[in-house]
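Selected chains only, in their assembly positions.
Labels for the chains are A and B, by order of writing; each one numbers its residues from 1.
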Amino acid sequence: MPDLSFALADSDRALARDLHAQVAELPLICPHGHVDPRLLADDVPFADPARLLVVPDHYVTRMLLSQGIPPGMLGVPARGGAAVETDGRTIWRRLAQNWHLFRGTPSRLWLERTFTGVFGVDTPLRAETADEVYDAIAARLAEPGFRPRALFERFGIEVLATTESPLDDLAAHAKLAADGWGGPGARVITTFRPDEVVDMEFGGWPDAVARLGAIAGEDTTRYGGYLDALRRRREAFVAAGATSADHGHPTARTAALSRAEAAELYERGLRGEADATDAETFRAHMLMEFARMSIEDGLVMQLHPGSVRNHNRWLHTTHGRDTGGDIPQATDYVHALAPLLDAHGNDPRLRLVVYTLDEYTYTRELAPLAGGYAAMYLGAPWWFLDTPGGLRRFREAVTDTAGFYNTAGFVDDTRAFCSIPVRHDVARRVDAAYLATLVGQGRMSPDEAAETIADLAYHLPRRVFRLDRGASA
Amino acid sequence: MPDLSFALADSDRALARDLHAQVAELPLICPHGHVDPRLLADDVPFADPARLLVVPDHYVTRMLLSQGIPPGMLGVPARGGAAVETDGRTIWRRLAQNWHLFRGTPSRLWLERTFTGVFGVDTPLRAETADEVYDAIAARLAEPGFRPRALFERFGIEVLATTESPLDDLAAHAKLAADGWGGPGARVITTFRPDEVVDMEFGGWPDAVARLGAIAGEDTTRYGGYLDALRRRREAFVAAGATSADHGHPTARTAALSRAEAAELYERGLRGEADATDAETFRAHMLMEFARMSIEDGLVMQLHPGSVRNHNRWLHTTHGRDTGGDIPQATDYVHALAPLLDAHGNDPRLRLVVYTLDEYTYTRELAPLAGGYAAMYLGAPWWFLDTPGGLRRFREAVTDTAGFYNTAGFVDDTRAFCSIPVRHDVARRVDAAYLATLVGQGRMSPDEAAETIADLAYHLPRRVFRLDRGASA
């Protein structure tokens, strides 16, 4: 496994390794991610190696696209049913032939460790070994010990949160609960992610809102009924184990609108008359409403701003959303969050976990905000920043002002179930190295470092995401 | 003491330690700070450990607030006289119980070193040792050797600049001068900080301007009299030893207004009719006026932009200014400073020291500007950036383009008198480590590194802040 003791004098590396060893076997806390709950509800075997590890991984397919290999050649489904590569082995060979493109990337790290750590395949991947590695993984996938629930247990996952829309009927979670795997305090829980019923710029928003009314049994033709419908769905999500909500907005803007202003905006949206500014204002206002709901029902509020969705329009047109065509943008927090923090930032009942794709806000905005408001926590480095270097820079930048205890712990944020162990392990190794640096600088005792690494790896995410409350909910 | 030889190969650490040892005992030059001059004028013993080290330190109280402990529980005075905790020992225990929150922060470093280096208390602070540490420090505070002037001499401070408003009568500095401690070229000097009479957005600005007229003996109902009043007060400050002025603005904007435009804006402000844009324009214009005054009277001009004051409005409403509720914002320098630099940037008579809370301008704006204009120097990393990591990143980012000699040397910028030695020592250690890295890379000889570290620690701030001119003023 990678050492990742970077920027360490040789004399500090031993401590880094020792700190890592102390937490390497702690259970995994996965409070935010995108694993399909049907995977664990149905527990059917995984398909072939390419469909498991290449086709759905937009980190992998976008890198290959960047060197001229279109997603269709990698089996990524095309809209309208256009033909794409269907042979898993062919897709796998394309990965192997271009394996050098991934040198130095986290994808390389995650995949390689998945090969060795999950599947026990130690042959280094390259064009000549493509078939050998493919066949070895395929053979494992046919074994019962490699079905999702068996892997879940082998990975040492204590709790895994998936992410669902309020329009989801939570049937997979009901199945999990029936099997003793789901529900409040259980191993697999859900997360309330309402973007598609909040963001007027999503295609078909009025329809989505109507469906929200239907599933919640509320009249969403009026704003009051819309809020009630959201409350009903949050209750259903809490009953399915949710301890948090998640909001993915283009910006971090929040706004304090009056009830009348919000209602007027809502109705304009339903009539299809809202422009981009209206949509932004409504999203900003709804974050304030969701903060109020979180104070009422206790769901931790996560905010993921700053992605320009579908920047690569050809990719979106050809292959749809979430295929690697999103690009971050500069994100303001200090002004954008001011209305929400002004209203609720000093209220310890609210727990607001803020993420970023723009690391050039760490020392200027995010650390000072998290280190100065009782409600705010910093989410782990996300997406393009969830890398050994990104995780290290996060600690180096935010610890000065926010310390360790205003951060929320690692989240793997992944669709790639088999990459969960390595992602957590990388975070633990990076934190161990950072703490060893502080000990080496004489800024912390080894005992304190040991306590801190255990907090970061296990206790802190359990507490921040309210996973330590058992099944009482 | 912390080693701080970070990112160094073991083979370079010895040189870092040797370089630090060469400057560890050099006198401290403190050209910018916020120590209350009455402390040294009156030389009365410090109060209890909590009132000395917790209550007035907004780094400490904001971190505790961020984890739900309100400032009132820490003895921070409340507006309107609301009750707050008054028992020093209780406050101290709250700090000790939450000491883990400060792991990895500069506050931890500063406080711990204050305990050991200033008070000789080596017991590590934790909940169980709270009383022991409190009692030990309290015992020391009762000794004559721990009164302010004795500590000043023990700390090896050569010169300490405090910061006063033009509305201050400088009585404390007069007392210091009478005792042989104050005045031009003396140990304790003042700094001219006119924000409250310049910024129309300060509450009661017209009253402040009227008081300025009264104290200066000028008619500030007219703009010309206002400028004259500022000149009179600068003269008084120079007579009290000032060698610099300081300007804390929300942005770095400067503007070249005509006399008539400025006068009209000024009168609008006096009538209470100025809006936010007017206030910003007037501040921008006044920086240009102050540059002209600096060229005339020789006061070094410091600019501290980029803080959103009182972002945490509840904190401001409840406990007032400077209690930890300010947050930085993105700051433009390249366009904002252009008018001033266009007028005076190539004039070596002007000395403009620019600070930032936005380190994401170092390589893009600040280093190119300081490395290209004769008048401009870079101030030391400030506030949230005055940390081992922040100081290191500053050198790594700005040295390429600005070198060492367009930087102004370390400033401690502190209200916390007892933290002055450790703050300077941290800066000296970080610079020693950075220079050792350059020597290790073969980019500088050890002799050059030795000369440079002495310049950075002592000679450069004396020269840049014009503290090397003796008592002639």
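We take it that contacts are C-beta pairs under 8 Å (C-beta built on N, C-alpha and C of every residue); 3 or more make two chains touch, one makes a residue touch a chain.
The structure presented is a predicted model; accordingly, all values stated were derived computationally and were not measured.
K.L.:
Copy number of the whole complex, given 2 identical chains are placed, is what?
P.N.:
3
Just so we're on the same page, only the chains that are shown with their structure count from here on.
K.L.:
Could you state the distance in Å from the CA-based centre of chain A to that of chain B?
P.N.:
40
K.L.:
Name, in rising order, each residue of chain A that touches chain B in their complex.
P.N.:
Spelled out, the residues of chain A in touch with chain B are 7, 9-11, 332, 334-335, 338, 341-342, 345-346, 348, 360, 363-365, 367-374, 376, 395-397, 399-406, 437-438, 440-445, 448, 451-452.
K.L.:
Quick check on the complex: what are the chain B residues that touch chain A?
P.N.:
Answer in residue numbers: 1-10, 13, 62-63, 65-68, 70, 100-106, 108-109, 124, 308, 311-315, 324-325, 327-330, 357-360, 384-385, 387-390.
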